[in-house]
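One structure is given below, encoded as structure tokens.
Only one protein chain is missing; all other protein chains are in place.
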Amino acid sequence: MTIVSPSVSALVPALELLNISKQFSNNQALSQASLRVAAGSIHGVVGENGAGKSTLMQIAYGLEQPDSGMIKLDGATLILDCPQTAITHGVGMLHQKVSWLDQLSVLENIVLGDKIQSYLYQTNNEAEKELRQLRREFGFDFSLDQLMANLSYSQRQQVDILRALYRGVRILILDEPMALLSASQSQHLFDLFLLLKAQGISVVVVSHKLVALHHICDVISVIKQGQVINNVEPKDVSVAQITKLVVGHEIVMPQAENKPNVGADKPILVVKKLNCLTPSKNKAAQTYLLKDINLTLYSGQIVAVVGLPGAGQHLLLDVIAGLSGFDRGDITISKRLLPAGAAYGIAQARKLGIGYVPDPVLALGLISEFSMVESAMLGCWAPKPFFSRFKRRRNLEHCTVLMKKWDVRPLNAKMKSGYFSAGNQQKMVLAREINQLPQLLLLNQPTQGVDVAGIALIYQQLFELRQRGSAILLVSDDLDEVISLADHVVIIHQGRLIQRLNKSQLTKQRLHLLMTLGANDE
Amino acid sequence: MDLTDLSQWFGLIDASIRLATPLLFAALAGLLSERSGIIDIGLEGKMLVSAFAAAAWVANTGSVWQGVGVAMLAAMSLSLLHAFACITHRGEQVISGIAINMLALAGTAILGQHLFKLGGMTPVLSDGYRLGNIEFVSWVPRDDSLWSMFYWQLLSGHNVLVYMAFIMVVILSGFFKFSPLGKRVFAAGESPLALSRAGGSVNLTRYGAVLAGGALCGLAGAYLSIGHGAGFINNMTVGKGFIALAALIFGQWRPVGVLLACLLFGFLEALSIRLQGLEFFNSGYVIPVQLIEMLPYILTVLVLAGFVSNPAAPNALGRQE
Partner (left out) sequence: MMNKSLPSWVNSLVLIVVNIILALIAGAVVLMATNVDVIYAAKIVLFGAFGNSEGIGYTLFYATNFMFTGLSVALAWHAGLFNIGAEGQATLGGIGVAVVCSSFENSLPFGLLVVLTTVTSALMGALWAFIPGWLNAYRGSHIVITTIMFNFIASSLLVYLVVNVLKGPEQMASVSPIFAQSSWLPYIHQLNLFGDSLAATPLNISFFWAILCCLLVHFYLHHSRFGYEARAVGFSAKSTDFAGINKGRVIVITMMLSGALASFVGLNEIQGGSHQLKLEFVAGYGFTGIAVAIIGRNQPLAIIVSSILFGALYQGGSELAFNIDHIGNDIVLLIQGLVILFCGALEWMLKPNIDNWLKGAKRKREQHGFD
């Protein structure tokens, strides 16, 4: 399977979705939505959660069938009844949740679904040759013989792209590809897009990250309430204007107020010379996961910890929350000293007034089979004795009030937690934790999957919490978010805190530089 | 048992191999099924119906190899039921297995009584109506030498199904290592999402694995009633299906590991039979027969207790994705 060179028809769109309508039970997901993707273009698709972007893409890939409407590929009308058909016609899709078999190599993973020539014994020589060539052409930075387990998320994503190329993809759809990537990895991805574009392959990117899309896309389509309401070219419009189209009104991102006076100098969290080593019987083989971390958080402060993936920021959060142990140093929370040793337990942490919004929220923060009201009770039991009875009606009212405040939809506290969309789940867990009025709130990717309006709401709530005197420790890969929220930023690099910046010193470039180089600038 | 008598040890190992065989077939069946992601608690029931089917068929028609075939069909039909419930209808896999065990127990009793009116048994089968043993060559002398005992007790003269069981271990090892189909089964159990993204059919793969497992269970049951034993007795599997499951876990879901685990359990069972009625270190205190009966089950629990969780278990085992 070779790459088809840019075809004759720069005029015939590579992919056309015309007047697509789709209804799920009571929900009209799409009504007469139309999308045209030009050959060899990078096409962004944006919209709020629930606007219909995922449904439209699923139809383009054959995962769902439209109730009405037409799909055309290179001008020819097609019926895509299943992904296999879509793949044969050159449509490929990358899902956000990358899924590979860790125990097999890259090569074995890619050829897994190929037609079986021999049931008993088969070598992969031909496939290997072709894959090697593709790898060279596009400059992927992994080897075919590597075990999948050793690849990072960003590399796995690239394997996904390689497989699509191997199958002769002409239109590549990516669903939220940058959500879990760092800034530098996103840049690498964009370079890849340009290479694909040069080969005449169309790239469709569905994302919330308007700034990134504005940077890379040729065209951006805005989906709202099941329809494609606008197709804009980034060279003509600004990010703010696109935001306005998406949400319907201007979103003013809340700003932090002046430093609150409440207990302004009360240290809530004091971390002194924290050291964490890799668990290993052989002392010589141990490496530092966290080295000599010194960090102090005062009440009414939002401090962000940024770093490349794996630099240690997530571990730091886990250690403070009592989920991981540490080897040396001490942590003092609200005047309570926690010595080194095994994890002291999150139940204890909650008693000390710590709230934790984990990532991912569904797997860790909620129980999908529980109704939302029951999920909202998770972790809030600590002060109650074990034999206490819970009052269902009052809990229900309380939960509904919370849901209303945070605009969690649909407003049904009895519905199963798993049925809510990712953004609403995120908001609910934040609601639950903030409602406990914690002294110290730990946040791990707090706005993952949340749309623009939701993000504004979350920032607002965080600022209010800060105003009340709580301390907030934030870990986020979204540098824009860090700049919006944080009073101070500490950069973590290979387990060490290397720099601390004030709000006034924050720029994206500086953060980026420090994260990657790990050195003081200036 | 005289611990110094070498021939007794050989006899013990010989018995171990014979007792391990049904466990091995059943455990390998469980291996195929669980590697594809489907829990199989119903091994016991499948062994039981196939034991019954084989014995009943042979009692009525006299053809031994047909009996084996019928046994396999019987077990495979239960496998089909299990697959239908778990794969197509996403039913609870453990419950399906329990239902199959119950149906097997009741069904064999009812059918047995209806057909033979012997209280649920089949008539006792004489030698011509059982699977034969295979001897390799007969010119090896039978005497007290080590080689002779090794040859006659361990190597040659086992039932044909015993050899088949060992061959299956080799076949399955190769299957998972070299065959693309084997890789698919592996993928179905580790990450069905990856398999479906790759373009393979998870359901089809699982159906195939479960049915193949059924065939192996059929061999286990056939061995019990017309290979090792001489007919079907009510509830003759007495928990062997579950011990096979424990062997699967102990063997960490790998064919060779499973083989070793089954040999261990076979050895323990053989040992417990020999201990029956013996005096406890010449103290005059006889080991109660019930304790001997309990031994295989207690040892299974100990074996399971010896592990701290099962990282080797197929990732998607039992999950409905």
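In order of appearance the chains are A and B, and numbering begins at 1 in each one.
The criterion applied here is as follows: contacts are C-beta pairs under 8 Å (C-beta built on N, C-alpha and C of every residue); 3 or more make two chains touch, one makes a residue touch a chain.
Small disclaimer: the values here were computed from a predicted structure and weren't measured.
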- Query: Given the contact definition stated above, which residue among A:369, A:407 or A:464 touches the chain not shown here?
  - Reply: A:369
- Considering the whole complex, which of B:110, B:167, B:204 or B:273 touches the chain not shown? B:110
- Item | chain A, residues in touch with the chain not shown (by the definition above) | 26, 323, 345-350, 356, 358, 363-370, 374, 377-379, 381-382, 384-390, 392
- Item | Touching residues on chain B - with respect to the absent chain | 41, 81-82, 84-86, 89-96, 98-103, 105-107, 109-110, 113-114, 117, 238-239, 242, 245-246, 249, 288, 290-291, 293-294, 297-298, 300-301, 304-310
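Methods note: only the chains that are shown with their structure count from here on.
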- Message: Roughly how far is chain A from chain B, centre to centre by C-alpha average, rounded to an integer in Å?
- Response: 48
- List of chain B residues in touch with chain A within their complex: 178-181, 183-184, 186-187, 190-191, 193-195, 197-200
- In their complex, what parts of chain A are in touch with chain B? 83-84, 87, 95, 97, 99-104, 108-110, 112-114, 116-122, 163
